[in-house]
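Step one of this worksheet: look at the structure below.
Of the protein chains in this complex, all but one are displayed in their positions.
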Amino acid sequence: MRRVAVVGAGMTLFRHRMLETGKEMAFEASRMALDQAGLDIKDVDSVVLGSAPDAFDGVHMKGEYLLDGAGGTCKPYTRVYVGGGTGVFVPIAAWWQVASGVADIVLVVGEEKMSPLLPHPQYAFWSIFDPILERPLGVTLLWIFSLEMRRYMHVYNVKEEDIALVAVKNKRNALDHPAAQLAANITVDDVLKSEPICWPVKRLDVSPTSDGAAAVVLASEDVARRITDDPVWITGVGWNVDSTYWTNRDLCYPEYLEKAANMAYRMAHISDPKKEIDFAEVYDPFDYKELHHMEGLQLARRGEAPKLTREGVTQRDGDLPINPSGGLLGVGNPIAAAGMMKIAEVFWQLRGEAGKRQVKKPVRRGLAQAWGDLMQVGTVVIMER
Amino acid sequence: MESKKTLPGTPIAGAEWDNEVYSFRKHSVQLRYAWDAGSAVSGFLEGLKEGRILGRRCNRCMRVLVPPRAFCERCFRSTDEWVEVKDTGKINTYSVSYVNNDASRRDKPLIVAVIEIDEASPGMGFLHVLGEVEPSKVHVDMKVKAVWKPRDERVGAITDIKYFKPLEV
Amino acid sequence: MTKVAIIGVGYSGYAPLTPHMSFKEMMFEAAKRAYTDAGINPRTDVGSFICCEEDLWEGISITDEYVPDQLGGAQRAVCTVSDDGLVGLINGYMQIKSGLADVVVVESHSKLSNVLSQGDVSSMSFEPYYERPFLTVETAVALEMRRYMFDRELGDDIPAMVVAKNKKNGLGNPRAPYSAILSMDEVLSSPMVCEPLRKAHIPEPADGCAVTVLASEEKARILVDQPVWIRGVGWFSDTPWVSQRDFSKAVYAEGSSKMAYKMAGVNTPAKHFDFVEVDDSYGYKELQHLEALGVYTKENIKRAVEVSETDLRGPLPVNPSGGKISLGDMVEANGLVRVVEAVLTLRGQGPRSLRGAKHALVQSWRGPPTASGSTVILEV
Partner (left out) sequence: MSLPDGLRNTAQAKNWVDSLPLSYKYSAGVSGQRFAEGLKQGKILGSKCSKCGETFLPPSLYCPNCFVYSSDYVEIPPYGKIYSFAEADGKAIALIRFHGVTGGLIHVVKRPSAGRLKIGLRVSAVFRPTEQRKGDLTDIEFFEIRPHS
């Protein structure tokens, strides 16, 4: 198993609608990542792209379509996909290319252009459901997340106010992020009083739909040591997918995420994640998901994440900063690009390059996580200085 | 990254999008599919048409799986037999939807729920909607019963159950 | 680093229609066969599962949601590689090489019979602004076919001979639903779809599922008597713009094979293999691919067809399985389907004339409008 480093990162603005095509956004993020690494496209051995449903961009086999924008022309190029978990999975698929010795330098790109679909990108989510047993009921994505949120609240007796604190924190953190789409100074009351979409989910509990791209460059140890004094190592990767039958599982706790995290912790020789992880970018398309995921990652005991949030532990100046970037709730949610944004954030934080977003305490080890499918997949990457 | 004042990207404002100040190309398709339901779901749909909810039993782990499938995902083997379960159950979780699947607002909110079906293995159930109850009266663990469409309107679909209603008021 | 072997293969479907099975049940059946073949229990012995599929061929967005259970992969490391099954296999190979897993399962399937709007789905694969307004799959193929035949000075009879050969090869393969005795005249008189492309050139859609089990050397030697070793892998893409390609060359096949040859130390591909399984879409693609793979050249490819060198009993059998022409087009499963065929042949379970074959090459192409492909070198 060869050591693998992250040597550069880049991203576009995240916005509701962008003029750039998906190819163009992929290029802009990739170019920036290569520039930070001081590399040329000819140095790149292979490209891995991540992007969520084809129904958003409106191109069948969209990995093929996006190929040239991601720098894949006349190279080994492929696309990997685990729903909303894709963003943090793309670097994992690139990791095994380098770790296996098949490639030395891999460009890793996350892209999503949700705006082309009319009348609203949300519509595509109808088609993620079982065509026979669920679609005829008129199901939407919001249904299942509100069902999960409700179950989580019920089992651990969590209040809507506690959950709202996450939206308040992340949107405020995003004020310092130059890509942010929905950065704001809001209060718990604003969240509670925002329009109910699918109770208990309200407007301000949810991340927006977005266009955007983000990219990183991975390199083998030899290459990394040659091109940078400051490599960030990928020391653990993990992923796990639960059963399709989401109505047969207890939604109060993400077991699949616990298993994904344990896979990554084993690889990174971490036995007490709460102590050994300095900060984390956990997936927060909805505010309750940040809490849910902290527990699945064992950064908090079951039902304990709301308490840590209330006590300020997860703030940028807290003991365990969570989503110092501003997360999906603040920066935006171009699905696969949003996960990649978290990878980029951990990289910048570990190098001390996060500027106003830099967490207060010194950090050596960070974690990025994403989640998706029918509330069924967890993807985890651990990075260290 | 902080040194870079602006990140690449050209946002399109709402009015620019609506008035099409940029060049756009439109394309609409109606993609049609005919999914083979397979043995397990075909049997389940046939049961619904008859007003019955069917599950499959795995004789190794002895679970009764609802919705039914041809394989047990835990034991990785074929399931063994059909089991008719009750058309009652309890609410595992629920929510109140104010939007349609294209993000437009609904005229009337809809209560949706995961219902654990009685006589299926613990925690086993499916997604459906609730009726004959106000949102404020619904709670987790509430007992509910299927309200079926009249026999001659049932076609072998999940919507042969109109909704679930509270078992008693 | 460890060597990697294929220790089990399984399949199901392989028919124009499979109304008795859902895609999940079809996958379950192929997986059961592969696990029995490899002697493994998926619930305890597998480190990672890889599926290859595309949303709109399934009619389900985020279609990877629906794969774990029927493969034995629930609460395990499962992922989708949105690519040809052969690229999935290559990713499994790298996972084992990296030390991430000892045993990896790779699956791909097609339920094309369930897609009533195949043309509309295909039309959505074109770049929307410049290329979609004017192209269909048939037009894109016809453009390339005409130019390739023009540059090589090939008459209509040459692709027709490839089609007839592969249809006939398929008759010896119990899994090939579209095999037939078809004369060249019958190919040449079949209806023109988009000149110069005729109906008989086009592989017919099929349902089917292929599953392979990969293992590290240590595991392979414990589990099976006859591992099939993966000696080299390669994957490669040309430009996605149809308008920017050189139609006379399969750049992706050249790139992917060079990578695989380097890894396997193959210096003279024209002499190395006992048989090859290559993408044979529309007849002419078999020839374009054989050139790109370096087993023939643009100078000798025409003659190779004319004197039947690539026939089942010729010096280099090409597509002894019957190819895509006989097995049918199973979209993302195409590459993996051919791996299953090659593995069975290398184990002596294929055509009688190929008993004792030791070296095989499998090449795949993602189909129109892509210019992406992959190559794997197998050995017993």
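So that you can tell them apart, the chains are marked A, B and C in the order they are listed, and the count of residues begins at 1 in each.
By our rule, a residue touches a chain if its C-beta (ideal position, glycine included) is under 8 Å from a C-beta of that chain, and two chains touch if they have at least 3 such contacts.
Treat the numbers as computed from the prediction; the structure is a model and nothing was measured.
**Q** In the intact complex, which of the presented chains make contact with the chain not displayed?
**A** The undisplayed chain, in the complete complex, is in contact with A, B, C.
**Q** Among the options B:Glu50, B:Glu81 or B:Glu132, which residue touches the chain absent from this view?
**A** With B:Glu50, B:Glu81 or B:Glu132 as choices, the missing chain is touched by B:Glu81.
**Q** Tell me which of C:Arg146, C:Arg221 or C:Lys298 is the one touching the absent chain.
**A** From the options C:Arg146, C:Arg221 or C:Lys298, the contact with the absent chain belongs to C:Arg146.
**Q** Give the residue, chosen from A:Phe27, A:Trp95 or A:Trp371, that touches the chain omitted from the document.
**A** A:Phe27
**Q** Can you say which of A:Met1, A:Leu19 or A:Val313 touches the chain missing from this structure?
**A** A:Leu19
**Q** What chain C residues would touch the chain not displayed?
**A** Chain C touches the chain not shown through residues 19-21, 25, 28-29, 32, 59, 116-117, 124, 128-131, 133-135, 138-139, 142-144, 146-147, 150, 192-197, 239, 241-244, 247.
**Q** Kindly note down the residues of chain B that lie in touch with the hidden chain.
**A** Interface residues of chain B facing the absent chain: 10, 12, 22-37, 39-43, 45-46, 70-71, 78-82, 156.
**Q** State which residues belonging to chain A touch the missing partner chain.
**A** 17-21, 23-24, 27-28, 30-31, 34, 40-41, 55, 58, 68-69, 71, 73, 115-119, 127, 131-132, 135-136
FYI, only the chains that are shown with their structure count from here on.
**Q** B-C versus A-B: which has more C-beta pairs touching?
**A** A-B
**Q** Rounded to a whole Å, what is the gap between the Cα centroids of chain B and chain C?
**A** 36
**Q** Please set out, as single numbers or ranges, the residues of chain A touching at least two other chains.
**A** As it turns out, chain A has residues touching two or more other chains at 58, 125, 131, 243, 245.
**Q** Give me the residue numbers in chain C that touch at least two other chains, ranges are fine.
**A** Those would be 56, 59, 68-69, 74, 121, 124, 128-129.
**Q** Could you list, by residue number, the parts of chain C that touch chain A in their complex?
**A** Touch list, chain C to chain A: 1, 54-56, 59-62, 64-69, 73-83, 87, 91, 93-95, 97-100, 121-122, 124-125, 127-129, 233-241, 251, 255-256, 259, 366, 369-370, 372.
**Q** For a test of understanding, state which residues of chain A touch chain C in their complex under the given definition.
**A** 1-2, 21, 52-55, 58-61, 63-68, 72-84, 89, 93, 95-97, 99-102, 124-125, 127-128, 130-131, 237-245, 255-256, 259-260, 263, 372-374, 376-377
**Q** Mind pulling up the chain A residues that touch chain B in the complex?
**A** It comes out as residues 9-13, 15-20, 25, 28-29, 32, 36, 58, 115, 119-120, 122-123, 125-126, 131-134, 136-140, 142-144, 146-151, 154, 178-179, 195-201, 212, 243, 245, 247-251, 344, 348, 353-356.
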